[in-house]
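One structure, pasted below without further comment.
The other protein chains are all here in position, but one chain of the complex has been omitted.
Now for chain A:
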Amino acid sequence: MPLKKKNQWKEGRAAYAMILPAVLIIAAVALWPLLRSFWISLFDLRLNDPTRNAIHYSYSVNVEQYADRLPGLLRTVKREAGNARDGASPGLSVAQKKLEAVSGELEEDPAFRERLAQVNGLLDAFSPVPQELRFIPVDNAKAERLKAELQGIRKELIGLKADGSLERPDEVIGLTSALLDTFQAPNFVGLSHYKDLMSGRRLWESLGNTLFFTVFAVALEMLLGLLIALLLNRTFRGRGLVRAAVLIPWATPTAVSAMIWHYLYDGQNGIVAKLLYEAGLISDMGSLLSSGSMVMGSVIMADVWKTAPFVALLLLAGLQNIPASLYEAAWVDGGSRWKQFVHVTVPLLKPAFFVALMFRTLDAFRVFDLIYVLTGGGPANSTESVSIYAYKTMFSELDFGKGSALSVIVFVCVLLISMVYVKWLGADVVGRRAG
């Protein structure tokens, strides 16, 4: 027995070594980013806004801007205090004192002082300040207190402006605001992206579009796929050729097939648009891609064309796994063709059918490239799926926080769908897929 145990141990170690690369890359490039997406969705992260283009857990000060703005502000305030007519100077000297107190408090931190000296050195030498030197974290409570202080100073200056006791009021006020901007607030927003999205209409509309697409496209694909599979499940001349032809839509990139259908649906030159028009099915050739109520149908038709043959292929493989002897037995028992179908084909094809159904549903729910290329989500967002909405939010609006929240919503929906399927089908059927 010990020998066997030792062998088992050795085998286990070898197995772990063999799956290790796969585990590592999946953990690093699929699972970790998934968690990270959720984390990013809790922040107000915008790539087009320099103060929010990274995740900030705490307050920090932009030392470069600080070194640039503070001396100018102090100088201007001092000059104003010198020039001021009687009565205004007390207010200005108070403001000056307060400003000095704020900068004093910031600079009492040795790390801040050191960084400031470093940045000043670079600025004096006219060399660029590298990104990693620009920001220095500041204690949250202190930052908030100093910001409040600066806001108070700004208010006082605005008061002095109203009194007309400042020579160049906008300059001091502007510089104070600029100094306030050197404080970078933490951009943690918690679940507020989710709250905003849920209270907006666009999320629900895009979810509705996605569900509509999923239900109708998948239903048609499974139905047509089954019919085609039953048709092909006979021996006839040229069967190999037909089976191969079925692979052609599968072998075409979705984006390319979307382009093909774009051409076929074109309002002026599209042959499918023309045929449907001639057949009296549509009143205007342009409506396939431009009328809100028709476009989703066009998208579904293109998806069915691309995927139904593939579904047929999967189901055909399932059909061919049914032993012929069962049909013969049914035949001998006097079962009609319909009875054979109901009592032999249906129960035995079920597992293959449900696995195909589940994977098609999940694929359809995350639809992106077909819609992106065919309609871009339009007209008027009538074909916008949640994935398209998420993509647009991230890469057109550069709002990564909200976009990540949307992509997490896609994930949660996919998770729910797969849980329903797994519960409904039983783990057994799903396990088949996993070998």
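Simple rule for what comes next: contacts are C-beta pairs under 8 Å (C-beta built on N, C-alpha and C of every residue); 3 or more make two chains touch, one makes a residue touch a chain; residues count from 1.
Everything below uses one rule, namely that contacts and distances are computed from a predicted model.
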Pick from "Carbohydrate ABC transporter permease", "FAD-dependent oxidoreductase", "FtsW/RodA/SpoVE family cell cycle protein" or "RNA polymerase sigma24 factor" the UniProt protein name of the chain that isn't shown here. "Carbohydrate ABC transporter permease"
Pick out which of A:Glu167, A:Glu205 or A:Asp266 touches the chain that's been left out of the picture. A:Asp266
Consider the whole complex, including the chain that is not shown, and state which of A:Asn83, A:Gln118 or A:Thr252 touches that chain. A:Thr252
Per the whole complex, from A:Pro33, A:Pro90, A:Gly152 or A:Gly190 the residue touching the absent chain is A:Pro33
Of the residues A:Leu197, A:Leu276, A:Ala352 or A:Leu425, I need the one that contacts the missing chain. A:Ala352
In the complete complex, the non-displayed chain touches which residues of chain A? 8, 10-12, 14-16, 18-19, 21-23, 25-26, 29-34, 36-37, 40, 228, 231-236, 240, 242-264, 266, 268-269, 271, 274, 305, 309-310, 313-314, 317-319, 321, 324, 327, 337, 351-352, 355-356, 359, 362, 365-366, 368-369, 372-373, 387, 390-391, 394-395, 400, 403-404, 407-408, 410-411, 414, 418, 430-435
